[in-house]
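The other protein chains are all here in position, but one chain of the complex has been omitted.
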Amino acid sequence: MSPVLTIEQLSVRLPAGADRTYAVENVSVDVAPGEVVCLVGESGSGKSVTAQAVMGLLPRGQLQPTDGLIKLKGEDLLRAPARRLRALRGTAMAMVYQEPMTALNPVLPCGYQIDEVLRTHTGLGTDDRAERVRDMLDQVGLAEPERMAESYPHELSGGQRQRIMIAMALVLEPALLIADEPTTALDVTTQVQILALLRELQAAHGTGVLFITHDFGVVAEIADRVVVMRAGRVVEAGTVRDILDRPQHAYTQALIRAVPSLIPRPARAGSGRTVLEVASLAKSYRQGGWLDRRRVVDAVKDASFEIAAGEVLGLVGESGSGKSTTARCIARLEDPSAGRIRLRGAEIGSLSRRALRPHRRHVQIVFQDPYRSLNPRRRVAASLIEGPMNFGVSRAVALERARELLAFVGVDPVSIERYPHQFSGGQRQRICIARALIMEPALLIADEPVSALDVSVQAQVLELLDQVRTRLDLAVLFITHDLRVAAQICDRVLVMRRGEVVESGPTAAVFAAPEDSYTRTLVAAAPGRNWDFAHA
Amino acid sequence: MKAEATQAPFAEATALRLVPALLADPSVRIGGGILVVIALLGLFAPLLTPVDPSYLDPTTRNELPGAASTVDLADGKTADVTHWFGTDQLGRDLFARVLYGARISLLVGLAVTLIVVATGLFIGLVAGYFRALDGLIMRMMDGLMAIPSILLALALVALWGAGLWTVIIAVAIPEVPRVVRLVRSIVLSVRGEPYVEAAVAMGTPTPLIMTRHILPSTIAPLIVQGTYVCASAILVEAILSFLGVGIPTDIPTWGNIMAEGRLLFRVYPHAILFPGVFLAVTILAVNMMGDGMRDALDPKLQRRL
Partner (left out) sequence: MLGFLARRVAATVPVLLFVAVFVFLLLRLTPGDPAAIVAGDNASTEQIEEIRAQLGLDEPLLEQFGLWSAKVLRGDFGESFFFKQPVASLIGQRIEPTLSLALVTLFITVVVAVPLGTLAAYYHRSWLDRLVMGFSVAGFSVPVFVLGYLLIYVFAVELRWFPVQGFASIREGLWPFLERMVLPASALSVIYVALIARITRASVLEVLGEDHVRTARGKGLPERTVVINHALRNAAVPIVTVIGVGLALLIGGVVVTESVFNIPGLGRLTVDAVLARDYPTIQAVILLFSFAYVLINLMIDLTYLVLDPRIRY
């Protein structure tokens, strides 16, 4: 069968002054009808640029295809006039994006946005178009299509929005669908549904799919063939079985090795000394102003747990589950509404800000976004010694400790005089860990510390956190939405949903035999789990 | 999947380190250059013309630009001069008056800017950090902003009587709320940044958090907003003087010169055109500096300022 999409030796030039000459260099990819080809790579690998080049949507004047061929059903896209490209978009090729909230126009009804495709490309009358929109909404599994058509994007959930996007892309049955990280912004339980939907529709319509992702779990779920990219070049290509089970290239092998396994490591016993006890912790917010009916939102309800020194407790849950709020209450960045927080035997949940100060040093927190966690205007040295100096340590001593800790977390101590922007994301996260450790805390809170990092960097930072725990006998509260990460670092996990703890126990036990129905759904939704267990 | 580009290129900058980056921008260089020239003209006016700006000569009224006459100097001597900009209806030399007028415009611009930025910064920090005071302060600022600034200045000057400092204060008051709002919004957004939360968790006292982590973020936007305040102050002073309620008429200011030129404007437009051009060019220069600095410091500020 002749391919729907042929990319041959494509090169896209970066503007002068970038860190490399080409965003994409000599890239070749084929997509056959009814086939899902995954383009996998870390950030900066050029996978999204490749997709945009196919759609003809590269930013004007900044990225220019300089060489190669892109053919859609035999038609040369790079040499097609703008008018022809426009006619092909939406009809022969369509795209689904990462973040459905921003990819949909916020001020137009969803139905209108789908209808626009029909109005632009077909001569159908109003009633026929409405019929098609309804039918398409039905196909993507949205109940009450009429109501959905009239609703605005902000009124829908993330999963519903992505279904709208898919409906919009497929309404004219294009031969090629490009999906650019379509499930990355979604919760896992939603992700699994969207992947299933894409698979089903794609099979039903015989659509060729170019699927871009950084997640090997997702690759295992959806791909027929895989193309691995790195720094703008294709590293390796093959069937999904070949790439996942028998990667040839060293980079692919390293990448796959870095993917945390879903099979939990055995729990380690901590030193037994209890560092933190949380009892009936609750946090509620009031929404709306003084004229509204006051709506109270319970972000956390009745959470109780404890952590011992040398132990990693995972708080696992999807967005809005209250896991971050719990952590922020313990760090007293927010004031809990009710409940007790005992840190090293002292009650800190109800202390005033002033009385809290001496206790601050015992709880330190590492945040998700390494780019915003360090003051961009201050040298690393200043950020590191700030804490100890608050507690009366002299500058010289603090600097000495800062250098030691930088070495410990794997950052060259010589670079202590640099500014944060001179470091990569992974290095910054290491610096943030050093900044937390310099306070010699008893409890380290890590709030999604590896979620913003590429998988290879993620593995290194996880490794570092594990060393920290062992060497310093720290209690660690580890917050994550990613079950793979949780499996590799947590001794025990607490599963949260809508502010409530639904299940807790040793990680291995919870993952192997979840008792709560939500936990079961969550574990079942982890992408690529069959692939893991095939390896076990 | 976060791009490193989220860091503004000047993120690490402190006030002093901003200077070379600012000077690299062509608008800043052109605007700044024009301002320097005008400031020098005002400063060295006595060297550029021997004529006293308030020297009257009934025999040389309404001379056209380029006319020559003999004038008495302050030291009792006389001199032959060319009236480059002509003379006004009282026979005063417009070139001298326009040069001396630059002093007032720039002084008002500078003084108002300093007062407004200092006051606005202080109130804005208080409103942004102390939530208890926020509501009250911001309602007051909303109220102050509800009175169109020229009207407010007019009313204040009408009550307090004309005078240099009255005008400066009257022009400054309506400008304060905008700076307060700007500072407050920056404080609120920076307060939520993880690095500030990390400082809280490290036990850094509140005053140190303010000066170390929050205040530096306000510098760049304040410099930009400051130039806009300056331009607006020069404009409003000129308007007040032009309407006859600003700086007392015996002091030559561009607004005063134009007010005096109004009656005979149809016949002798030069009495309005010369000070008008100087005024427009000065404001243009300040605005160009503001725009240039905004673009150089942070293109994302475009919508907020």
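Observations on the model:
We just call them A and B in the order they show up, numbering each chain from 1.
Please note the rule applied: a contact is a pair of C-beta atoms (placed from the backbone, for glycine too) under 8 Å apart; a residue touches a chain by one contact, two chains touch by 3 or more.
Computed from a predicted model, the values in this text were never measured in an experiment.
The residue touching the chain not shown here, chosen from A:Asp67, A:Glu99 or A:Glu440, is A:Glu99. From the set A:Met55, A:Leu77, A:Ile416 or A:Val510, the residue in touch with the chain omitted from the display is A:Met55, counting the whole complex. Note on the undisplayed chain: of the listed residues B:Leu35, B:Val112, B:Val245 or B:Met293, the one touching it is B:Val245. With the whole complex as reference, residues 55, 57, 86-91, 94-95, 97, 99, 102-108, 116-117, 120-121, 152, 154, 165, 168, 288-289, 291-292 of chain A touch the missing chain. Interface with the hidden chain, as seen from chain B, comprises residues 139-140, 142-152, 154-160, 231, 235, 238-239, 242-245, 258, 265-266, 269, 272-273, 276-277, 279-280, 283-284, 286-288, 291, 302-303.
Please note the rule applied: only the chains that are shown with their structure count from here on.
In whole angstrom, the spacing between the mean C-alpha positions of chain A and chain B is 48.
Partner chain A is touched in their complex by these residues of chain B: 1-4, 6-8, 11-14, 193-205, 212-213, 216-217. The residues of chain A lying in touch with chain B in their complex are 43, 98, 181, 184, 214, 331, 333, 357-358, 360-361, 363-365, 367-369, 371-378, 383, 386-387, 390-391, 419-421, 425, 432, 435, 439, 452.
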